[in-house]
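Subset of chains shown; positions unchanged.
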């Protein structure tokens, strides 16, 4: 790409361990190619406001172990702002951005796709701590979040066991149960509820009573924040929804714990992991994945592979069309959930 | 103590990392002395029900890294049960228990003290994850819990920073602010609320606005579950109290977060660490402290130091009268809180 | 498989975090299918000695977080023992083993392949902490080991920086540099040496002198235990080889550190991670991968897929012929090493 002199990079949507790994890799690789890099602040909002800082190798050399994103983030979508697209294109020109790396989820990548068609060449790096994007095996940040949830549930085992208690643990995942299934499987949860499986409260209660009857007098139940049930209407039961009409963070765990206690008579408490799951230093897995994806994003620019994103496929990182990634929500397939189910009880 | 052949050990109250270290040490040391050990189940409830198992070196050799208590625990107090004292004395005789090691907090140790006067010789090992017992420097389990809370708050920094957000984190501590002050100090919290200090919400809001104004656009606020405020009545505001009339777990954080958002206009979220703070494998500090205290408890039996408890005093573990420990709640002294305050803002 | 009543499982070669996850999953899944399970002790040695114990769901339910293998392991190869094959077949019959799950590396799996041809139906689960087996994306235990090495190197940064010092860190990997590259990339190593790349000591020394000249007065060098160099003959220089003719554990790091100090005049120390890299509780990633592979192994028996092994391929676990896995050593491809190289200096 003989015509590239300066590229931009931005991070959009929720923060995620590994974002800084991507940023660092893009800056280092761009340096190899002789390009300048502008760090656009607060995702697409920074493109609307022409808010950006130059990034050199020296600025990013030590950020690999840091959680979050040094560029900050927002959920601003220029296509939901009057004249947004035009403003972004105008600012890109003003800032001298020849090409843009957009790191984000469905929403952020969708914007990148549209902007490319509108004339601002973008490449994408997929980011979702929920692991629910299509066209990529895993996304960075996910393993770190699973580990935090698994560690927390490991600790719940010893406290539940000491008190003959059931502990219900709410894990991130509004639309997909990946993190709950993986953390639950890793931490030997005795039951796992996801948005996809819509499990039965009664079945879990039966299992818990059997555990207690045979002398295993405690239970760990993992539940996704967006879990639904075949025999419990959480929205109706909790009467607490947020401004999007979603059950409030923690509402599922609290409602489920009460229901289990009511149905079984067993002492039941709940825990909500909430915001503690997404911050902090990334695990090696996510540092490496972020690094590889950032590296690939720069290569994709070099190769002119626009409107595409860097994607982990088996052992390799490949360029795939952004459209492929954003068109479907990747949910937990029944056969994956079935592996976890083997260990229920 | 020529007359000791068999001793009992029980753990009462909430679970705590390091309880198994105490149990293991008592069993090993008793073995050295040629005594048998009975592990009494579920704290004092096990003495009421004569529910116990023999413990040998082989049973406990691998339990040091395990959280919780292999003997389980309860909050049963024989002095709140009709004929409880007599039943315990009778069962002790039946079970052949010459002397008992009671590991627990104010309540459990108080019972041990009374029972010694009634004829069942007891020694105590102090346990409170809240670090609020008198007559001892630190209690085991406390450092592990502080570390868990500090790690969680470390992670909150990166997520708050990425989103220009205030995060309020509720830490254990109904009556004393030790854990909140220590975890807050360790994790660079920008404000800390305790039951003792009864701080002002207005002052914190002012500080947060100053942070944002100077470009530090995020804030971490640590709050004890039992914190009170000079200018906010949480009970009135939250309208959620549990059966003891306490504000429900999480109620303080939720109410405070809402209040901060209302007063400052800054996006504010809350996190409740809850039950994840007390389980899991103890840190080395707590494994060692538990081991030293268990060792001392056995020595105290040997020395005939009954109605006393093993207590950390500087570098040493000493025997102190149980009465000294249970008569006062050890709260955070103002000068200690002042050290933390230096870093507010 | 109507004819399966009892299966065996064994673990061979070096220990690895996640082995117990595999064992547990096989036992649980076998339980679903109504099969009994025999745990064969010490790998193939247990088949030569008919040394095994029955494994029930209860025996394995709590082993998921444990490092190592409850079945123990050895490097015994029945094909290197006089009459070994016949003995294994005879014992399998005696023990009533209808089918065997062999968890191990190239050597263990090779035996399983041969035995299947000889009449004892085996399925394999690949295990190598070095990640150097073909026909599978990643092997369990590897991520945990990478994390341990990355954490150790993270710590080396702060100590090297405080003392203006170069630290050379030797990481596992006799024949392949996977762990060194991944841990080095994750921990921002300034240079990485592998068996494959045969890098130049002179180039690294030049880089270090440039770092110091520009004010970055410290350096972290990651080196695989089996690394070779274009301009340093470690065997000749270290004069310490073990009984296999390999350079002794630690020999590479020590020799390289001396050479760097000699050539640059910079204070240089070395660290050998050694045995601390392979023990301990597996990360969630490895617990889940081990669980999925164990689950698949049982399914493969059910499906009659013998002489095959369970293999991670992208997001899926598939059955692949053992022969495919063992015929080549999977080394680090140059383009993967090149990603890491971007960050040298």
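By letter and in written order, the chains are A, B and C; residue numbering begins at 1 in each of them.
Keep in mind that, in the parts below, a contact is a pair of C-beta atoms (placed from the backbone, for glycine too) under 8 Å apart; a residue touches a chain by one contact, two chains touch by 3 or more.
Just so you know, these numbers come straight off a predicted model, no measurement behind them.
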Overall number of sequence copies in the complex as this file defines it, 3 displayed: 4
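Criterion: only the chains that are shown with their structure count from here on.
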Touch-based graph of the chains, sorted into line, ring, star, complete or other: line
Per Cα centroids, the chain farthest from subunit C: B
Inter-chain centre distance, subunit A versus subunit B - centres from mean C-alpha coordinates, in Å: 34
Subunit A and subunit C: spacing of chain centres that average the CA atoms, whole Å: 29
Approximate Å spacing (C-alpha centroids) for the pair subunit B, subunit C: 41
Interface hub residues of subunit B, defined as touching at least two other chains: none
Residue numbers on subunit B that touch subunit A, as the complex places them: 11, 14-15, 17, 19, 66-69, 72-74, 148, 151-152, 154-164, 167, 250, 269, 271-276, 278-280
Subunit C residues within the subunit A interface of the complex: 25, 28-29, 32, 61-62, 64-65, 137-138, 143, 146-147, 150, 154, 182-183, 185-188, 283-285, 287-288, 291-292, 295, 313-315, 339, 342-343
